[in-house]
Structures are given as structure tokens and as C-alpha cells.
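To start, I am sharing the structure in question, which I have written as C-alpha cells.
Of the protein chains in this complex, all but one are displayed in their positions.
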Amino acid sequence: MAYLLLSGGLPEGNEGRMMEALLVAASEHSVVAPSVNAARFVASAGVPLQAAVAAGTIGLGDHHGGAVDAAALALLEADGSGLPDPEAAAAVCRRIRDEGARLPGYGHVLHDPDPRAGRLFEVADDLGFLGRWCKLAQAFEAAAGEVFGRPLRTNVDGAMAALLLELGLDPGLGKAFYVMGRAPGLVAHVFEEQTRERPYRDVGWENVSYEGPDARPVP
Amino acid sequence: MAYLLLSGGLPEGNEGRMMEALLVAASEHSVVAPSVNAARFVASAGVPLQAAVAAGTIGLGDHHGGAVDAAALALLEADGSGLPDPEAAAAVCRRIRDEGARLPGYGHVLHDPDPRAGRLFEVADDLGFLGRWCKLAQAFEAAAGEVFGRPLRTNVDGAMAALLLELGLDPGLGKAFYVMGRAPGLVAHVFEEQTRERPYRDVGWENVSYEGPDARPVP
Amino acid sequence: MAYLLLSGGLPEGNEGRMMEALLVAASEHSVVAPSVNAARFVASAGVPLQAAVAAGTIGLGDHHGGAVDAAALALLEADGSGLPDPEAAAAVCRRIRDEGARLPGYGHVLHDPDPRAGRLFEVADDLGFLGRWCKLAQAFEAAAGEVFGRPLRTNVDGAMAALLLELGLDPGLGKAFYVMGRAPGLVAHVFEEQTRERPYRDVGWENVSYEGPDARPVP
Partner (left out) sequence: MAYLLLSGGLPEGNEGRMMEALLVAASEHSVVAPSVNAARFVASAGVPLQAAVAAGTIGLGDHHGGAVDAAALALLEADGSGLPDPEAAAAVCRRIRDEGARLPGYGHVLHDPDPRAGRLFEVADDLGFLGRWCKLAQAFEAAAGEVFGRPLRTNVDGAMAALLLELGLDPGLGKAFYVMGRAPGLVAHVFEEQTRERPYRDVGWENVSYEGPDARPVP
């Protein structure tokens, strides 16, 4: 159903199962995600479940799944260059490095290597989706290490970007895997907050520091 | 994964497939839903995909999937009465009628009978979930016609409520099927709006009427 | 303008200045509010300013300004009883106590007495709004101490409720003062997060405890 809604076409083979794996990869990440904390704080204020989930969904921003679109565009840019994959990937990496940006879809602060990427490629292999775009993504991994001067392994967003293109979907749908896939995780967090935590969650003064001016007289 | 996140337990049988059917039933309903229009208007104003989907998600309110919780509670109320199903269902129907309320999960303005309910029960039968709660839901259908004086067939929310309980989930999660299941539909609407429609969607003056005071001088 | 939009009428006297005082009272409360934290977490994920503010706005829930509506309804209930104020207020207090609920608009965990309530009544006195509803609110304060067995002073929500009625506004607009008034505070928090904090705000593992099952093998 998700494939139909995003592509307009009925799955002809394993598209549905590949989509499912992508959604599962995006479904949950504990409280290490701003979206989850937003949803829990809002839930603690006494709102309906869907409203708290929506607050979390807003938080699936550029720093939180936003790299999938960008990584897909980088793959398309390399593909359009007409160069062999290693040269094409290296050229795109250099352009991005020279603009002072990070390579979207490669490297991860916490997960290195990112186990979700490896598992997605395994599933893709089983389901017949380890094709042209996945191979190009691997060429980027090889090129990135050289261009950026340190190992940059494909992370979950990079793998999603390659598989988005394998499924024939539009790069503009990069964030869709998180928007659809994270919904169950957000529902679970919100429900837990509603049923197991005290209302009106507090950030805790010990986590707050104030740097502003001292008290001022108001005219 | 959705079952694990909502129940805390790993599926032991067909829970995952039953959950999938429930999510598919909630996934899309054309533009006949306030949530979809909210998402499309917001998308037309120029915002990231996830933010427009969130606007739609907020709109999964009491009149839009909210009957699942209430219908599940009605089933539990009947079950707790200790009466045989027909009497138990009739007693709950009478209480609701006497309070001037509608029976949640039964009857539908557009879909009568609601094909989603019938199909969900078929799938439930195939997967081994046509159990105690589904039978009680059918007892409500029989009792409702008599108590409310007109045929009230089980709608999609009523079927979801019964299957929520068959899956052992909490009634407070009634709206979760819509929150999770409608995400792909909202993503598709937003993406279509972003890529195929003009920015800044207009409601059309021909759809607007004004009933307020005439122009007034402002001091 | 806010008075015109909420009442439909042009201010004839000091309604605008009274409204302004109510909005100022609601405008900011540091990070001691779930709404603010929701907005900041979402902002840190990389979204447009208005989307992060919206996440915070969702969080102005039943536990966060929701008492204004309820307190206004309590005042109306007492007023409708036909009893003298002290007896009317005491009767409503007893009904609420007997239902096991808290008296909306009275008492505050942090602020006792709540300086915002006192200041609002001072402003109301200056502007000619210290009328029938404010006096009734004070009768509730006197009755509440006796009925609930401890001092329960009028808090900011209780003062807002009385002044909502003094302004002739509908009790259903109780939360409106927070929705309108907190917008500047949320904008300021979001802008500070966007410009002075690191992206992808983290809750900090030291603030997290896990109570679930141990790792389980997945079939």
C-alpha cells in the first residue's frame, strides 16, 4: 500500500517487502532523537495522542532524515556525469567538500558502521534490489574516504537513498521513509508517556543554565 | 515492528499480518477527510514534507478515527457486565442511546455497509483473530438495530475496535491505527500537492459566505 | 485587534488594554513548560521557525492553560445557582472535591501565591474590570480553603478565567490567552535554539532510565 501510494503503481515483485524493510529501519531510535522528546513533552501537557505524535513528526527535520533526499540527489548527479562510477563519485565528493558541506548519507556520530545500512543492503540483495544505485552508493563510500580524508561509511540515510532510487521513487520523497516509518515509534513513546509518566514533564533545573542579563528594573 | 512497539511483545503468530491489514484499512480515503485537506493547504504554503503531514496528523481528531477507542470501551463494558452477549450489548446500546450519544463504531454516512469492516473480519478469520471480541461486536450490530430503531452496521472503526482487543492492545491505542496507517496517504497527498499543484492553494471565493456585520468605522 | 477577533466587537473602553495584560501574563515562563521544550527540540532538528513554534503550541494542552476554561465554567455554575456568592462558591467547591478533582484556577506548585494573578487583578482594577466575576473568584478562594482543607490561592488561570468573563468572552476561549500570548515566548525560544545551540538536541543519557525486558532473540 505504501508503495502504491508513493509510486502510483502496483508492486510487480518485491517492492512491498523492500518498502517494509525501509520503514522498519526508520521506526524507532529510543529517545536519541529530538522528534521523540518533542512528542513526549507535548504528550505530558495533556493532548490527544495524534496531536503529540504530530509534534514529533514536525521534528523530522533537515538534521533528522533530511539526508536521504540529498544523498539521492548526489547519486543522480554522479550518474548524470557520464563518468565511470569511481570517478563520478569522487567528482561529486570533491564538489561537496569544496563547498564546505558534509557528504549526505555517509558517516555517523554514534553508529560506525551503521548496522541499519548493512542490513538494508542484505535485504535488498535477497529481494533483488541490490542494483545500479546500491553499487554507486558503494563507489561513494570508497571515494569519500579519499576525498574527505577519513573513513565515511554508508549510513542508514545513504542506504535509504540508494534504495529509494532502486524502487523508482522520486528523490523528493527521501524523508517519507521517516515520516511513515517513525509513526509507530512516536505512537509508542506518546502512549508510554500518557500512561506511565507524570503529567507536565519538566526539563530539570540542573539541565538549565542562564546566560542573560541580571534582573533589570522595568519602567 | 508496529505490534512490538505497541504491545511490547514479539508477535507469536499472525499478529503482524493482522496489524498490517488494520494499517492498510486506515491508509487512505481520498480528499474526503479534513486531515487530508489540512495537509494539502499547509503543503501549498511552502513547508517541508514532514511539517505538512504533521498538520494532517493533528486532524485525526475525535470525529476522525476517534470512535475506535470509544467502541473498544463499549465492548469492554459489555464484556464486564457478566450478561450473555445479546443482553450485554443491548444494555450498553440503551445506556448510550439514553445519554443522547451515537453508538461508536456503527453506521456510516457514506459507506453502508462499510466494506472495510467486512474485509477486516474476513482477514481476521483467515489469520485466526475472529474471536471473542469480534463476536461481541456482531452482537452489538444486532442489538443496535433494535435499540436505535434503524440498521447500524459495523463500520471500519467498530471492526478496528474489536480487532484491537483481539490483539491484546490497550483501548487507549484506538486512534493509533489511523495515526500510523494514514501516514502514507498523507505523504502521498502532500507530495502531489508539492509537485503538481500551484503554491498557495485558495479555497475559492465561490465557496465562502460572510454573515458578519457591515463595515464599521474604527475610532 | 485581539479583542475584536475574539468578541466580534470593537472595544468601547479599556478592553484592548485588559486583553494586552492577559497576553503578557501568558507570554513566557522560561523552560518550565513542556511546550517550550517541545519547540526547542523540534527547532534543533532543522525546521522552519513557524513549524517549531507550532510544535510548542500543540503542547498548550489540558495541563498547560487548560484550567482557564474549566475555572470560567465553575464561575458560571456558581453564578447560575442563585445563591449568595460564598454559598454558591462553596457548593461548587464541594461538588468538585466530591468528584475527586482539583479546583481549576486555584493553587500552584511553584507560585504560591501566584504573582501573575495579583498583578492581573491590579490592572483590572485600574482599567475598570474588577467586577462581578473577579469578586466571585475571590469568593472561591475563601471557600476553597475551607472545602479542600488547605489554602488555595487564585492562580494565573483563575484570574484569567474571571477576566475572560469580565470581557464578555466565551468560556470556550479560555486557552486562547495562552495560544496567542505564548507565541512571542515560543518564537524567542526557537530563535535562540536555532542561532545559539547545537543542532540535534540530545536529552542526555544520564536523564534516561530503561525498565523494559532484556535483549530478546528475534525469530
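By letter and in written order, the chains are A, B and C; residue numbering begins at 1 in each of them.
Please note the rule applied: a contact is a pair of C-beta atoms (placed from the backbone, for glycine too) under 8 Å apart; a residue touches a chain by one contact, two chains touch by 3 or more.
A quick note: this is a predicted structure, and the numbers were derived from the prediction, not measured.
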item: Contacts of the hidden chain among displayed chains; value: A, B, C
item: Of B:L5, B:A26 or B:V42, the residue in touch with the unshown chain; value: B:V42
item: Residue, one of C:M18, C:A33 or C:A51, that touches the chain absent here; value: C:A51
item: Contacting the left-out chain in the complete assembly, out of B:D62, B:D112 or B:D126; value: B:D62
item: Touching residue (missing chain; options C:M18, C:A45, C:L60 or C:L164); value: C:L60
item: Hidden partner interface residues of chain C, rising order; value: 1-2, 5-6, 23-24, 27-28, 48-51, 53-55, 57-58, 60-62, 65, 170, 172-173, 175-176, 178-180, 183-185, 187-188, 191, 194-195
item: Sites on chain A contacted by the missing partner chain, in the whole complex; value: 8, 10, 47-48, 50-51, 54, 58, 212-213, 216, 218-219
item: Residues belonging to chain B that touch the chain removed from view; value: 30-32, 34-35, 37-39, 41-42, 44-47, 51-52, 54-55, 58-64, 66, 199-204, 207-208
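As a convention for this text, only the chains that are shown with their structure count from here on.
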item: Topology of the chain contact graph, where touching chains are joined (line, ring, star, complete, other); value: complete
item: Interface composition of copies chain B and chain C: same or different, split at half; value: same
item: Rotation angle superposing chain A onto its copy chain C by C-alpha atoms, nearest 5 degrees; value: 180
item: Chain A and chain B: spacing of chain centres that average the CA atoms, whole Å; value: 29
item: Between chain A and chain C, centroid-to-centroid distance (C-alpha), Å; value: 36
item: Interface hub residues of chain C, defined as touching at least two other chains; value: 47, 51, 54, 58
